[in-house]
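Here it is, the structure in full.
One chain of protein is taken out of this complex; the other chains stay put.
Think of it as A, B and C in the order they're written, each chain with its own count starting at 1.
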Amino acid sequence: MNINVLAFGIAKDIFGASAIEVELPEAGTVTDLRSKLEEKYPRLKQLASYMIAVNDAYAADGDALQQQDEVAIIPPVSGG
Amino acid sequence: MNINVLAFGIAKDIFGASAIEVELPEAGTVTDLRSKLEEKYPRLKQLASYMIAVNDAYAADGDALQQQDEVAIIPPVSGG
Amino acid sequence: MVDIKLTEEPLDIPACVAWVMSPECGGIDVFIGTVRNATKGRAVLRLEFEAYRQMALKEMQKIAKQAMEKWPVQKVLLHHRTGTLQVGEVPVVIAVAAAHRAAAFDACRYIIDTLKQTVPIWKKEFFEDGEVWVAAHP
Partner (left out) sequence: MVDIKLTEEPLDIPACVAWVMSPECGGIDVFIGTVRNATKGRAVLRLEFEAYRQMALKEMQKIAKQAMEKWPVQKVLLHHRTGTLQVGEVPVVIAVAAAHRAAAFDACRYIIDTLKQTVPIWKKEFFEDGEVWVAAHP
């Protein structure tokens, strides 16, 4: 399946885009997505950390993804 | 010596005046003043507490008073 | 910098906030005390604040100075009102500006807590059926 991944902050700079498509196996998890992304964009590994959000909420590494999910990369936040 | 004692808050109600004169021996202390006041105005003893200020600062019980000092009764404060 | 005021006039909250804001300070904490409409379930009609003016100003200065010694804060404002206040009016405004927020919060809270213990200001609450000097009796 193809997952559309939104990017914010420094992740947008790393991807060179505000959203990218990632090919994942059916029932692929957040961990699978991280591996794919870090393989293609090794600069992600230099971040202090980053989270994955699914449908506007923080996701755990084992959560399974579905094609229609809204998925986003959340680099370290710095609001306030 | 005669000490002029300013009263604020409930102390003004107890004295029925915003200042009273108290006769004290020369070199009388804050403790001496307390005793005199409580003898004449026993309602002072019903207060949660009260402090004596001398020249705009809290005084300790052993401090000696002088005729020209500005002395005030400070019942429990409740600003803010 | 310290700004201390004891006044019969209404306190101007936007002016207090504007005074503490500065480009060196990233964090500002403001405490605003207001007259509540009830005390222990009894309806409050109004309050009267009385101060031993010259000593109150000295104690307010002392607290502001202590706050600036204890925490890295750049600006401290402490305004207190006296006279008759209606429900919803503001007897006290404290504003503290610091480079970092923890110091602003700590200092602001210290100032109001200490003010309530040491500054010679007295509050009388007026109810339908009487009046009372707050905290006078055990």
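Going forward, a residue touches a chain if its C-beta (ideal position, glycine included) is under 8 Å from a C-beta of that chain, and two chains touch if they have at least 3 such contacts.
Worth saying up front: this structure is predicted, and the values here are computed from it rather than measured.
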item	value
Among the chains presented, those that the missing one touches	A, C
Residues of chain A in contact with the chain not shown	6, 8-10, 13, 46-48, 53, 56-58, 72, 74-80
Where the missing chain touches chain C, by residue	13-14, 17, 21-38, 87-88, 99, 101, 104-105, 108-109, 112
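By definition in this document, only the chains that are shown with their structure count from here on.
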item	value
Length of the line joining the C-alpha centres of chain A and chain C, rounded to whole Å	48
Separation of mean Cα positions, chain C and chain B [Å, integer]	26
Overlap residues in chain B, where contacts from two or more other chains coincide	none
In chain C, residues with contacts to at least two other chains	none
